[in-house]
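Since the structure comes first, as structure tokens, the remarks are kept for the end.
Every protein chain but one is kept in place in this view of the complex.
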Amino acid sequence: MTIHTIQLPDMKKTILTLTLLILAVSLVTAQKKITNLPDLPGYVTLKCDFHLHTVFSDGQVWPLNRVDEAIRDGLDAISITDHLEYTPKKDFIPVDHNAAWKLCEAYAQERNLILVHGTEITRKMPPGHFNALFIKDANLIAKDSVWDNFEEVIKQGGFLQWNHPGWKAQEPDGIPKLYDMHKRLIKNGWLHGIELYNDASHYPLVFSFCEENNITLIGNSDVHGIISERYKEPEHRPMTLVFAKERSHDSLKEAMFAGRTMVYFGEKLAGREEFAKPFFYQCVAVRKPYYQNDKTIFFEVTNKSDVPFYLVNGVKDAPAAITLEANSVTRVAVSKKVTSPLVYDVNNVITGEKKILQIELKY
Amino acid sequence: MTIHTIQLPDMKKTILTLTLLILAVSLVTAQKKITNLPDLPGYVTLKCDFHLHTVFSDGQVWPLNRVDEAIRDGLDAISITDHLEYTPKKDFIPVDHNAAWKLCEAYAQERNLILVHGTEITRKMPPGHFNALFIKDANLIAKDSVWDNFEEVIKQGGFLQWNHPGWKAQEPDGIPKLYDMHKRLIKNGWLHGIELYNDASHYPLVFSFCEENNITLIGNSDVHGIISERYKEPEHRPMTLVFAKERSHDSLKEAMFAGRTMVYFGEKLAGREEFAKPFFYQCVAVRKPYYQNDKTIFFEVTNKSDVPFYLVNGVKDAPAAITLEANSVTRVAVSKKVTSPLVYDVNNVITGEKKILQIELKY
Amino acid sequence: MTIHTIQLPDMKKTILTLTLLILAVSLVTAQKKITNLPDLPGYVTLKCDFHLHTVFSDGQVWPLNRVDEAIRDGLDAISITDHLEYTPKKDFIPVDHNAAWKLCEAYAQERNLILVHGTEITRKMPPGHFNALFIKDANLIAKDSVWDNFEEVIKQGGFLQWNHPGWKAQEPDGIPKLYDMHKRLIKNGWLHGIELYNDASHYPLVFSFCEENNITLIGNSDVHGIISERYKEPEHRPMTLVFAKERSHDSLKEAMFAGRTMVYFGEKLAGREEFAKPFFYQCVAVRKPYYQNDKTIFFEVTNKSDVPFYLVNGVKDAPAAITLEANSVTRVAVSKKVTSPLVYDVNNVITGEKKILQIELKY
Partner (left out) sequence: MTIHTIQLPDMKKTILTLTLLILAVSLVTAQKKITNLPDLPGYVTLKCDFHLHTVFSDGQVWPLNRVDEAIRDGLDAISITDHLEYTPKKDFIPVDHNAAWKLCEAYAQERNLILVHGTEITRKMPPGHFNALFIKDANLIAKDSVWDNFEEVIKQGGFLQWNHPGWKAQEPDGIPKLYDMHKRLIKNGWLHGIELYNDASHYPLVFSFCEENNITLIGNSDVHGIISERYKEPEHRPMTLVFAKERSHDSLKEAMFAGRTMVYFGEKLAGREEFAKPFFYQCVAVRKPYYQNDKTIFFEVTNKSDVPFYLVNGVKDAPAAITLEANSVTRVAVSKKVTSPLVYDVNNVITGEKKILQIELKY
């Protein structure tokens, strides 16, 4: 059986012994997967999921599980964001919007996971759902009027993230729209981030919203159930890659407000070219030709990241398409007739609402 | 994102639409795996796990998850048995020992899962931990004295199951012992079942306890975390196979009190020969020889169950050992010199504290 | 190391011992997976792959491997069909078109696998590639003129199967066409089968060719490399399901000429309605309702086959779509408002070039 201590009056000693035993075991059991998602020059890449639910709203697990899952997945930071206005278990679990935070704070610290205090403002559209991140007290944010919600988030120095803006339950056509309230938030400088990706939904239009209004691109799991059941190996949860000056809560916050992020979902990456391009070159290295004959030059391309790259639209006489599988070396044979640079579009790296990354293989 | 309804006063209509949408989806999504564990002549084999924890004691998931997990695993019956005396989350979740039952009763019924009302009496050794199954009200069982616990279980017509009797936290040598209180329970006819297997621990001695005192053999997961993480495909959780007259709550209860069970854990089956032998022959069929030459007869043995069978100690000139893999056909070639019946011991079918099943392959 | 006997003059005895040892081991090691693909009333369903290559043409493995792979996959019959006119390894392996047959005949018989003597006539389009199955001597079929090839196949009582008729290397648009030579074959009654499916290509038009001309529908792997690498668990190789009077070479041949087949590829089944409909009902059983409330009736649908079924186009007020996962029980909840029969189209069971199966769930 799993270890379960026994709390009877006459058992103090047993409890003590057991507790020590449990501690001894847990000293060395937390295993964190190494993900191969490189740092950028000058920045450390923090892997983050800012949208998680627990039994304190409509999720299915105890908050500590979210910390354990995140460590197993190799994340650097999470935020537990239970709904303020939707607490369907309240007949069994009294409402305290800070409960998950209180339960997890020390637990995360001892495990070297950055825990971001958060909550989810849960309103009909407009304005829809919003996560308040980097806050100080979620109970204070729970107010009748949504604008009061927002004001309190700002007052606490929080980061306001618009969630799944094209959620079909609220936008039947699936297209996110900027309503007056969103425009007012933007005007105030209060809309800091928008989810380009949530669970299994991608909202391409969000890229333009963010570019035009200087808003941070975000991607999250919004998981309610079990991460390992929702994303079966070798799938991964959607996440936000944040390029921080160092691995700390405050550096993370600074980078989020500064907009230094990419979104990683499925086999896709989305982010501004200023981040996407160096990220690609940190993943991919072109080796010197190892062999040639009369007609052909052979070289290898190393992709030491967990992301495959799908290169398409090759130049004349060059391979039309090249797949650089994750954590693999790809052999490329190029005809000596090719004279122009080996330029490709990277089909799965999104750099705008309708744009993908262009790169060059220099051999 | 996962569907989460929104409970704001002005959203009645949205809620209604969403609820209908959710219902429509859930109408056909519950998929139950077919397990290949055959019925016995005259009985239907019910797959059961009578030992599960949730956030209402020291478990990590919401009770409905235990129902979902059980359906996915193809179980017929479960019991949620949170600790009476150990409720470490009580600062966040007020204690109600019937909460999981109340939450799951209708949910399980609509999903055709038999839910057995249960709880876990959690005491130091002796007498240790006991599950009370087929009870009516767990709150009434929570009393100061352990004997009062037992009396109330009996009063409610419950089935008393001794859990992990050799648990090392309570019996450092791992050997279960019958203390005075256990003997008294047995004398009263109050000890109805004992766990031969719990989580990852096998207590062979329990087989003798049960045989000598007419007690039912039980095996359970005692899971606190996530079933799919604890038992990764193709592993399965430990379970009790109950041979019931029909698939119903009352038939299950009758069979449990009558002792018609086997325990299925890992690749092992344990049960009295009267059940183990027909179970084997329901799984395994020997086909007529399909070919022979001067020296050898060739035939196939079909094992259409999920349990592999490891046959050992073959007679003279016969194959010394035969593995009948699960859901497979095994080709057997027998020398014509073999004259005696093709008798084997089945290494992984336990029929006593120190006994394994013997069978014959009749070709 | 793997067992490899040593053939030195002074080692006769060692070899004998080793050979006996090898035999002893091999007596019980061949494990055949049980596939859940039901028989039809009056017929046994034989799982067959009639298109396989080895090192004797452009394949990568030794012929015995094809037998081992087939047994592991639970097949009943295979044909090794190396190219007559394409033998790229001939500098190392002298051409003998019967070599694979000679090597495998006894080996397959001892393993209860039906081996069909075959070869592949390999011509440009028209007429393209053809398998000759159930032949007596492949060397006699190797002739200069393709029509001489055909005549010899017929003379040997063979079954002529047109392979991958829309193969893009021969038909750049991927559309199979009946050229004069095909029409002449049909007129002669010499075109017995056509591949509706080959490797990863599906030719829907073939269904009409077969219906209009009374030709047998076939599906094969055409594997050249390793089956387990080409079709990774839980994928399966494409196969022809043949409904034979009994499990024997001659019954198989009779059924093939009589056109009693279906093609099974990926999650799809293709065959005439007279076979597809009973096949579906052998897989799927609707259980009696186990529960109902004011508005809804709940029942379970059991799919005890390896094929999932995707039911679509539900009637008014019924679930619009139901997925019956393979080897699973699906819970269905139907509104009491539904009055018409619960009729569905089965999206993945093809019964004509542009037709899918229609079934009814009777609860």
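Letters A, B and C mark the chains in the order given here, with residues in each chain numbered from 1 onward.
We take it that a residue touches a chain if its C-beta (ideal position, glycine included) is under 8 Å from a C-beta of that chain, and two chains touch if they have at least 3 such contacts.
Note that the coordinates shown come from a computational prediction; the quantities given were computed from them, not determined experimentally.
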Output for the hidden chain's shown neighbours is A, C
Touch assignment to the omitted chain, from A:E110, A:E246 or A:E360, lands on A:E110
Missing-chain contact among C:L64, C:L140, C:V312 or C:V343 belongs to C:L64
By the document's definition of touch, the residue of C:N36, C:S79, C:T119 or C:N163 touching the omitted chain is C:N163
Checked against the full complex, the residue among C:P94, C:G157, C:G189 or C:P341 that touches the missing chain is C:P94
Given C:N36, C:S79, C:T122 or C:T216, the correct residue touching the omitted chain is C:T122
Contact residues on chain A toward the hidden chain run 24, 26-28, 30-34, 74, 109-112, 290-291, 298, 300, 302, 304, 319-323, 325, 327-334
Where chain C meets the chain that is not shown, the residues are 1-8, 10-11, 14, 18, 21, 53, 55, 57-62, 64-65, 83, 85-86, 88-89, 92-94, 96, 99, 103, 122-124, 163-164, 167, 169, 198-199, 201, 222-226, 228-229
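The rule we apply is simple: only the chains that are shown with their structure count from here on.
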Among line, ring, star, complete and other, the chain touch graph is line
Chains joined by the largest number of C-beta pairs are A-B
Per-chain C-alpha mean nearest global C-alpha mean belongs to chain B
In chain B, the residues touching two or more other chains are none
